[in-house]
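Left out: one protein chain. Kept in place: all the others.
Per-chain numbering from 1; labels A and B assigned in written order.
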Amino acid sequence: MSSMSKEVKPESVSLCPLGMTAAPEQELLCIFGTGDFGRSLGQRLLQTGYRVVYGSRRPHSCGPLPQGAQVMSHEAAAQSAGVIFLCVHRENYDFLETLVTQLKGKVLVDVSNNLKKNVYPEANAEYLQRLIPGAHVVKAFNTLSAWSLQNGPSDASRQVYLCGNSAEAKQQVVETATKLGFNVLDRGTLSAARELEDFPLQLFPEWRLPLRLAFGLTAFFFFYLLIRDVVYTYVEQDKDISFRIMVSLANKVFPIVSLIMLSLCYLPGVVAAFLQLYRGTKYKRFPDWLDRWMLCRKQLGLLALGFASLHVLYTLIIPIRYLTGNQTSVFDTTMAWRVDSYYAMGILGFGLYLLLGISSLPSVSNALSWREFSFIQSKLGYLTLFFCTFHTYLYGWDKFLRPSYYKWYTPPGYMLCLVVPSVVMALKLVILLPCVDRSLTRIRRGWERTDPEGDSKKSLLT
Amino acid sequence: MSSMSKEVKPESVSLCPLGMTAAPEQELLCIFGTGDFGRSLGQRLLQTGYRVVYGSRRPHSCGPLPQGAQVMSHEAAAQSAGVIFLCVHRENYDFLETLVTQLKGKVLVDVSNNLKKNVYPEANAEYLQRLIPGAHVVKAFNTLSAWSLQNGPSDASRQVYLCGNSAEAKQQVVETATKLGFNVLDRGTLSAARELEDFPLQLFPEWRLPLRLAFGLTAFFFFYLLIRDVVYTYVEQDKDISFRIMVSLANKVFPIVSLIMLSLCYLPGVVAAFLQLYRGTKYKRFPDWLDRWMLCRKQLGLLALGFASLHVLYTLIIPIRYLTGNQTSVFDTTMAWRVDSYYAMGILGFGLYLLLGISSLPSVSNALSWREFSFIQSKLGYLTLFFCTFHTYLYGWDKFLRPSYYKWYTPPGYMLCLVVPSVVMALKLVILLPCVDRSLTRIRRGWERTDPEGDSKKSLLT
Partner (left out) sequence: MSSMSKEVKPESVSLCPLGMTAAPEQELLCIFGTGDFGRSLGQRLLQTGYRVVYGSRRPHSCGPLPQGAQVMSHEAAAQSAGVIFLCVHRENYDFLETLVTQLKGKVLVDVSNNLKKNVYPEANAEYLQRLIPGAHVVKAFNTLSAWSLQNGPSDASRQVYLCGNSAEAKQQVVETATKLGFNVLDRGTLSAARELEDFPLQLFPEWRLPLRLAFGLTAFFFFYLLIRDVVYTYVEQDKDISFRIMVSLANKVFPIVSLIMLSLCYLPGVVAAFLQLYRGTKYKRFPDWLDRWMLCRKQLGLLALGFASLHVLYTLIIPIRYLTGNQTSVFDTTMAWRVDSYYAMGILGFGLYLLLGISSLPSVSNALSWREFSFIQSKLGYLTLFFCTFHTYLYGWDKFLRPSYYKWYTPPGYMLCLVVPSVVMALKLVILLPCVDRSLTRIRRGWERTDPEGDSKKSLLT
């Protein structure tokens, strides 16, 4: 049996000789199930000073178990302890029906997860409660991995969620989890079990909309520029420049998508401000689409930063191939100012962009006070948007009015991508007008007023 | 009323049907104030299994409240519960004077913040305690946002600070906060209330000094180089190269400021060591300016990293414009060694620089032991400083002694910026001398000795 601790995890902390901790007052806990999770949980409980008994169908051949744990039949194990951890797959819950009498009044902790969402009509824990109505089912620990149980709570996985219908049963589980070193967060009754069970299965739910948007914009501008650049050159000048797709076309698409997505981060805030001004209150709910939009601003911004980083890398690589002596032509000071400003704006914009990205790392944003966070995300954010938009205007320079740039009557991509940021910045300027700003501030302070009834009487815009 | 949960926060966890959790033993808590914060707090308390009663001036028209909460008059609500959360603006505290008798002996939790610092002579919580002397005022939860209350404590905002004069009252609030899933940190008596109230208002207090320094250095070197480069060329050669301000001048200022600020990170440590050597003890306090300087080393270093990053971006962009065939002139191996070493030092220095920056991210530095952190920040830090200084010396190469480079009798910028790092590295070398190092180590180990009395007898330098 001493091979167990080696088997499960080589660097686990040394198991303490049981005799030294197991003073008679130590609580006895029962675990059903001798899989990875059950064994890791038992090991952890033993380390913390609990006594542990496993319930098994075949107590004499259930494989390696943590040193110091007992093994019994399910019946005997259930009767010996007040709290039973059920580390068994939902499909195998039926065997519990034979234990209905032994489990009556016991705390039954369901740690199970499913492999997919929505396979079963009800949560595992609710199904368990229905199966054994006499037990107090508590859903807990399912968001942990066997790995994090073995290693003890790190900074990483210190949070444990639980829910259940019995307050006393939950309190017992809270105490155990706290002794194991976890922070427990009570999510209410067993009706929250499905939410807890779905949590480990989620795959970037809040990134879906921004990713789809990024993909759509990229595809659109890719084909738009493919037609304007490659196809146009092929048709009109009979030249094959298709190889440009890999670098120079990509380096047009990426900054365009990046700028549009950055401005889409700030558009919903502006729209919300105008909506509040129009309604004269902040206590009416925003439409659903605006809410969803506002909730994915961080993701929009990070994707935009990703595209901007690719743009920078592409731009820095390009001179290796293309820029060999084809710019030495005419030199005039205005052009030099323009080109240098263009580069400087781009670099400073990207630098601020990076700063925004860094400040949205969880550990950094947690260290900021509200005021600091909103200063960075709002003030510096708009400055970034301004730099990047100005950078793009400098790129266009005098081409906006020259018909020769409108191949096949379509505007170049960078002109299209200037629409949204220009609109956002114009609207933001309107909001910054003193009279508008005053109204809006008054409405938003209403956020902290205690009498929301009075808000409907507040004045509308100006 | 069921529209409430949608109104406040679309993605909030589903509210549990109250009937299932509200076993008779559930504690009843009272909330005064039905604004955003009051409503979010109530919702969270209900989710955790508490019963909640709101006190309102107009109990029948106070807008949407969390499902399951009761609403009463202030008097009735105050009488029904032992703990009252006051989610009301300080300006509206006067109404409490009419409730003096009902609030006697109750725990009154002040969650308020102000919009600005130093508006009032005393902290809100102290004012409240003066207003209702019979109540036990506890300042708590004010560093949380309504948002973080609704979402439950994330990794982000798990810490709650509190203070108050009554230990029992604080204990009750601690228990509630713990049940809500927060970590509570007791900051002592109500005299700490002002500190807690100022916390959410602070705007990068520890960044002020480094930012001012960075701004001052940037301005100085900008004008210095503007005169030496642009004005000099205009006066002496009658050529307008003002466009160079945007890129090539900036790319001289940034590395200069970066190197100076990096060396200023390490100067105070060296100064402190000499001071300890001189005094022969580490138990005497450093002068104020040194203390302040040492406390902002991290910020100095991060700003220096920001300037270095801009320098790298500018350097990489520049070849696009300037480097078209003007370097093919004479080739000799020494020059090739010098230039290549110059680049290699710069790149390796910047790489280490980035490593230092990454290791000062909160989540990374928390995962390091003291020894690891000090290894990175000290050993690798000096290596970075050495690489960057050497990089600058290689840039200067043989120009230090050629008078033609001293336009208008001023030295080039990079020569000026070498002064501080050279001094720091020379002093550090002195400290690393075996005899000096031995004395210093002895003094610093005194740091862990239990008899500071004996330290004054320790030997001075050598």
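Everything below uses one rule, namely that contacts are C-beta pairs under 8 Å (C-beta built on N, C-alpha and C of every residue); 3 or more make two chains touch, one makes a residue touch a chain.
What you are looking at is a predicted structure, and each value in this text was computed from that prediction instead of being measured.
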item	value
Sole residue of B:118, B:237 or B:369 that reaches the chain not shown, by the stated touch rule	B:369
Contacting the left-out chain in the complete assembly, out of A:243, A:289 or A:397	A:243
Hidden partner chain, touching residue among A:69, A:88, A:304 or A:394	A:88
Residue among B:105, B:188 or B:216 that touches the chain left out of view	B:188
Sole residue of B:60, B:116 or B:285 that reaches the chain not shown, by the stated touch rule	B:285
Missing-partner contacts on chain A, residue numbers	6-7, 10-11, 13-17, 20-21, 23, 25-26, 32-38, 47-49, 57-58, 61-63, 87-89, 92, 115, 143, 145, 152-153, 155-158, 179, 181, 183, 199-204, 240, 242-248, 250, 306, 309-310, 313-314, 316-317, 319-321, 324-325, 361-364, 366-367
Those residues of chain B which, in the complete complex, touch the missing chain	155, 159, 165-167, 170, 183-189, 191-192, 195, 283, 285, 288, 291-292, 295, 312, 315-316, 318-319, 323-325, 327-328, 333, 336-337, 339-341, 343-344, 346-348, 350-351, 354-355, 361-367, 369-372, 375, 445, 447-453
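Please note the rule applied: only the chains that are shown with their structure count from here on.
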item	value
Chain A and chain B: spacing of chain centres that average the CA atoms, whole Å	24
